[in-house]
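See structure below.
Here the complex is missing one protein chain, while the rest keep their positions.
By letter and in written order, the chains are A, B and C; residue numbering begins at 1 in each of them.
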Amino acid sequence: MDPKKTRGIRRGVSLYSYSGEYGVTMALEDMFKDIRDLGCDGLEILANAHVPGYPKPTGAWVAEWHRLIRKYGLRPVEYGHWIDSRRYPGRELTTEESVAGLIVDIKLAAKLGFTVMRTKMGVISDDLDPVANWREIIKGALPTAKRYGVVMCPEIHNPTLLDSRMVREYVDFIRETKTKHFALNIDFGVMMHRTWRFPGMSHDVVMKYSPVSDLKPLLPYVAVCHAKFYEVDDDFNETYIDYPAILELMKKERWSGYLLSEYEGLKDQPGRASDQLRRQHVLMKRVLGR
Amino acid sequence: MDPKKTRGIRRGVSLYSYSGEYGVTMALEDMFKDIRDLGCDGLEILANAHVPGYPKPTGAWVAEWHRLIRKYGLRPVEYGHWIDSRRYPGRELTTEESVAGLIVDIKLAAKLGFTVMRTKMGVISDDLDPVANWREIIKGALPTAKRYGVVMCPEIHNPTLLDSRMVREYVDFIRETKTKHFALNIDFGVMMHRTWRFPGMSHDVVMKYSPVSDLKPLLPYVAVCHAKFYEVDDDFNETYIDYPAILELMKKERWSGYLLSEYEGLKDQPGRASDQLRRQHVLMKRVLGR
Amino acid sequence: MLDREVIQSRGFRNVAVNGQAVGFEVAVRLPYYRGIWLSQLRPGHLSVDGEEIREADISWIVNGTAYPQKDVTKHGDVHWFLLDTAVLSVKKKGGLAQGLHDVALDFTWSASYMPPSMDTGFGTRPQKRRLAIV
Partner (left out) sequence: MLDREVIQSRGFRNVAVNGQAVGFEVAVRLPYYRGIWLSQLRPGHLSVDGEEIREADISWIVNGTAYPQKDVTKHGDVHWFLLDTAVLSVKKKGGLAQGLHDVALDFTWSASYMPPSMDTGFGTRPQKRRLAIV
């Protein structure tokens, strides 16, 4: 299943949302039950958080994975993983090492039924510029991505802006290579118009953000979105991100694919992530109509 | 294994201790790990809390049970269960119904490897007098208990006193029938010299208690004990029950069997039961020498 | 794992037949330390947004089977295991509106090992939770 071929905008959840509960008050199956209860089917995992034995899970675990996916009627959408370029102190991973790790992840993603990968690359600047050899790394893995039917996506995350050199370079790469196996993951946090104050922080960090309209020209290159959110109030408004504006634009542009909820608010109070996810899905359903 | 034949006084834990955590922050295997970490092996379960599908668990679950028991080197000691005499509103269970239920539990206890049963009978008075037909019920189940190698035990629990008509009647029954399949479970709470104030209670309930010396004549009839406790302080003193006096008496009398910890203090703070159990086992090890 | 609260977040949803909402469900856990026979259960009151639900409209789903609330005490052979939720299934034309609702309920159960005067002394605390119908 290529999410870009799935008609319309669909809802899902990144298990990242439960990171304050996972292993402490929730196991994998609890999160699956929660997602099913939202009336959606899209799923993102973080490979090295949710696959025991990563990067080589046992066959028994893989079978159990598929049993649970079927049992709860879920669809593995996005496989979150990292190329840890600073894996060893004092030197950067070589292109060959990076490609080798990426290929391991591509095969594992496909084995678990995923079609999109959130390929987090190493960063070399405060502006989140990726490693200088990112093109070589991605090119080295494209044949494998094609063979296994997955799309690798860098994540466009704040403080990066939608209208920026970095994003233009990713788009240029897609155009030049004409590949269908590299695309964008847009994290809605790039359009956060009010700054979230992390608990314990004494003052707001002022962050630049992109107007929603800057999303429009990128949509043809977007395979999946992180529906980042912090706090949905009792009237189903997200306090930091203008969901109606974003979703109306995506509807109008007839974008197709999954919005994967990424709860980034307070995480240490059991039950809060689940409640906030329910509220956010009410908000999304109201705009999307389903 | 007949615990009465196990040499000396041994330590163990009733899973009741974790009832504020079980299903919320701890699963069965977590409790097993905790107990193993105390350096002891004795285990009590509550059948209708810890056996999924009770009273008819699947064969797969029973196999998993034995795998976990082996993995953590535990010994199933006591199977806690109830004869719910008021199972139906408006009438008491008949002797036949009670015996039938008891036989189901005896077989399940034996299947899971238990040798002692904490057989909680229905109560008909504020003094905790058991149902009038308790002798008939127990007699009806004795042949099955013998066949399956288990000892049924009523629990002597506060406000019952050790030196009381009720306890004398149980002892008389054991003597008269000469059975090895009915004995006593003494809950140390009967010797609680200070009254525990449940959270939310505005005043102490004044309760009578037994002097430790009253335990001595009963010891030959005691198959197992509930090492009830509420709060062990930083100096390893139990605030409500005189552990050194009780354990020194039992050592002196050369009692053999398991002391199963039953934590009855504050349960809604994650980690507190585990910490209190560790402290109580320090306290017991110091007196018992192991 | 289960929510510590008696009223569970998961399982609060409308029930549809042929696309039409005919009621809603809310799941509860047993705030006790062991399971019970269904006949030990003593249902109390259930209200949503302050509106009391009639007993005739409530069924309890235990182990996948629905029992009308008025009949639960007849089922001495059905065991509600401690780690399983029971689902209160409520008949209500159109279900509940999408959005937040205040759910309140209480129930007790018989404990034969307590003196008869304290038979249903457990679980009398009213339970309340604000939950979203998605």
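In this section, contacts are C-beta pairs under 8 Å (C-beta built on N, C-alpha and C of every residue); 3 or more make two chains touch, one makes a residue touch a chain.
Being a predicted model, the structure only gives us computed values, none of them experimental.
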Touching partners, among the displayed chains, of the absent chain: A, B
Touching the absent chain when the full complex is considered, from A:Arg10, A:Arg75 or A:Lys120: A:Lys120
Touch with the omitted chain, as defined above, among B:Leu38, B:Val167, B:Met192 or B:Ile246: B:Leu38
Where the missing chain touches subunit A, by residue: 16, 19, 22-25, 27, 46, 48-49, 52-55, 82-89, 120-128, 268
Missing-chain contacts mapped onto subunit B: 25-27, 30, 33-34, 37-39, 234, 236, 270-271, 274-275, 278-279, 281-282, 285-286
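Here is the rule we go by: only the chains that are shown with their structure count from here on.
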Middle chain, criterion being Cα centroid separation: C
Distance from the mean Cα position of subunit C to that of subunit B, given in whole angstrom: 31
Averaged-CA centre spacing for the pair subunit B and subunit A, given as whole angstrom: 51
Residue list for subunit C, restricted to those that touch at least two other chains: 1, 3-4
Multi-chain contact sites of subunit A, meaning residues that touch two or more partners: 25
